[in-house]
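The other protein chains are all here in position, but one chain of the complex has been omitted.
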Amino acid sequence: MSGFSLSKTKARRRVVGTRGCAPLHSAYQNGDLGERTKGSFLVRASKAFQVSRSRRGLLFRASLGIWSALLTRQLLDSPALTAADQYAGVFRVERVNALVLSVIFAAAVLWYIAQARRGAKFYIRPIPGLSAVDEAVGRATEMGRPVVFIPGTGDLDEIQTIAGLSILGRVARVTARYATPLRVPVLYPLPMAAAQEMVREAYLDEGVEHLDPETVQYVAGESFSYSARVGGIMLRERPAAAIYMGQFTAESLLIAEVGQSTGAIQIAGTASPDQLPFFIAACDYTLIGEELYAASAYLSGDPKMLGSLKGQDLMKILIAVVVVAGTITVSMGWSPEWLASIFEAK
Amino acid sequence: MKTRLPVFVAFISGALMIIAFFGRGTVVDAVSEEALTWQTIVGGFALLLGAVSIVRVHWQKISTRHTDRYYSVGLLICFAVMAGSGVLFGIGGGTLFDHLFQRIQAPMMSTMFSVLAFFIASAAYRAFRARSVSSAILLLAAIVVMLGRIPMGQYVYHGLPAWADWIMTVPSMAVQRGILIGAALGAASMSLRIMLGIERTYLGRG
Partner (left out) sequence: MSEERSGQQVLRAPFWQRLQSVDRRILYSLIFASVIIPVLWPLHLPTLVTPESRAFFNAVDSLPSGSVVLFPFDFWPSTLPETEPMAIAALRHCFRKNLRVVGLSNVGMGGPSIADRLLDSIGAEFHKSYGADYVNLGYKANYSAVMLGMGSRIADIFPADHRGTRLEDIPLMRQVPNYDSVKFVLIISDNAMTDYWVALVNARYGLPMVAGVTAIMAPKMLSYMHSRQLMGLLGGMKGAAEYEQLIGRPDKASRGMDAQSLIHFLIIVFIVLGNAGYFMSRRHRTRLGQV
């Protein structure tokens, strides 16, 4: 489902839009637009920018105005803008190689997403660690022991943390369904807020209204204090399943070894290559690198998300071909400067 | 609105950062830098959330006479002392906060890090079994690198340090690069899904 679509009820409400948006939206409502145009990004964007005359809408526009004024004031005083005057040229020409690569990548992903929307089915190889998540939660339910879920030790600006939280949502749904206690110790406050919201929504979806305040806990602000606390939770509560998904640093082995000593089934996933060996040694299942990012797509089974995985794989094949070609050419003694400069990161 | 606004903000923020990376001297540069500053400010306020959560959880344990309430008492006392000393006397060099941090907190952090040595030993003992050809190769490589990295290794065989260096700089680095490339593509794909509103699990919705 698109992030910009309107429900029928909202679409019927009288709207006041900008000059460009109102005619387009009226045409949509009157059915004057063709099928292809209805789904276009422009139409969807125009609907997103329109607000109603209700009090909420006025409040939204007022806050937007205030925010814009504050931002403009800040920008005028910003040293970045002052320094920017000295630069000539808007586009960083030295990064055109990165731009081309990004465009190819985005095109590949969008192409496969479009294919998925048209009903194409994609095969994704089984990932044992993800298949084991349900099994682990089931084991915890049977044994009457909690599930410990750790969404990594990174802050919310880390993409690995978001990947971990997306898996938390699914795990929370299953634990709510089977009334299995869930413990989510979190290192930073922003992921804690996100995790609380996620778990609360998952529990509400399963009809469980009361959420134990000990379910999602903010623990310290430093990784070794965090690992001491997590070790304590594991040794006292003896979880039957421990799931570690996200970014980890040196505390990964501390947590995993303590979990191993309690007899919990452990499933880990991280894209931090330096922590992978510890998880592989201490855990029953490990998701390596991009398998962590694929988890939410894999678990949801949403064709659009699976399509993005195919696009990512296409890019990987392209990179592999370039690496092999480059290895062959350099081994044969042909490595001109211009070829090397194409792949330089600036 | 509850779903659309965060998705819209995610799209605009992502687009701004991408333009700022490729652009120069534009207002987008300034906007992205301001956004980073705002992120720091929001993070500071979020720290309050965390502090409130800690106090609430442990106070509840004390008030409900939980078995572990004495640990909660200790935590709240330490919390009050550190926070209070920082607020009242500052956190610069020579202050009570600095002394408590350097003489209690820092050694405890180093101690926890040192526990890794014991856990690595027990993990290696338990996990490094030559159950198959690949695990036997892994085991041999681990032994070569461990011996090659210590002075004793060159007494066992003079070529061990060179072999250890080769394993670290050729196959190990190749694997690390492969994982990094895969992870970077995965992160980029996930970021694109978030920006386009396809991935909304971080909002608590499937």
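Order of writing sets the chain letters: A and B. Residues in each chain are counted from 1.
Simple rule for what comes next: a residue touches a chain if its C-beta (ideal position, glycine included) is under 8 Å from a C-beta of that chain, and two chains touch if they have at least 3 such contacts.
Since the structure is predicted, the reported quantities are computational estimates derived from the model, not experimental observations.
Colleague: What are the shown chains that the left-out chain touches?
Modeller: When the full complex is considered, the omitted chain touches A, B.
Colleague: Please pick, from B:55, B:96 or B:124, the residue that touches the omitted chain in the full complex.
Modeller: Checking the options B:55, B:96 or B:124, the one contacting the hidden chain is B:124.
Colleague: Looking at B:22, B:79, B:101 or B:163, which residue reaches the missing chain?
Modeller: Once the missing chain is taken into account, the touching residue is B:101.
Colleague: In the full complex, which residues of subunit B touch the absent chain?
Modeller: Against the missing chain, subunit B presents residues 33, 36-37, 39-40, 43-44, 93, 98, 101-102, 105-106, 109-110, 112-114, 117-118, 120-122, 124-126, 128-131, 139, 142-143, 146-147, 149-152, 154, 161, 165, 168-169, 172-173, 176-177, 180.
Colleague: Which parts of subunit A face the unshown chain closely enough to count as touching?
Modeller: Residues in contact with the chain left out: 79-80, 83, 221-224, 249-250, 261, 273-275, 345-346.
The rule is simple: only the chains that are shown with their structure count from here on.
Colleague: Taking each chain's centre as its mean C-alpha position, how far apart are subunit A and subunit B in Å?
Modeller: 17
Colleague: Which positions of subunit B touch subunit A when the two form their complex?
Modeller: Listed in rising order, the residues of subunit B that touch subunit A are 1, 3-4, 7-8, 11, 18, 21-27, 29-31, 33-34, 39, 42-43, 46-51, 53-54, 56-57, 60, 68, 108-109, 112-113, 115-116, 119-120, 122-124, 126-128, 175-176, 179-183, 185-194, 196-206.
Colleague: Write out the stretch or stretches of subunit A touching subunit B in their complex.
Modeller: Where subunit A meets subunit B, its residues are 2-4, 48, 56, 71, 74-75, 78, 80-81, 84-92, 95, 98-99, 102, 105-106, 109, 113, 155, 157, 159-160, 162-163, 165-166, 169-170, 188-190, 192-194, 197-198, 200-202, 213-214, 217-219, 221-222, 224-225, 227-228, 236, 250-251, 253-254, 256-257, 260, 271, 273, 276, 278, 280-282, 288-294, 296-297, 300, 302, 304-305, 308-309, 311-312, 315-316, 319.
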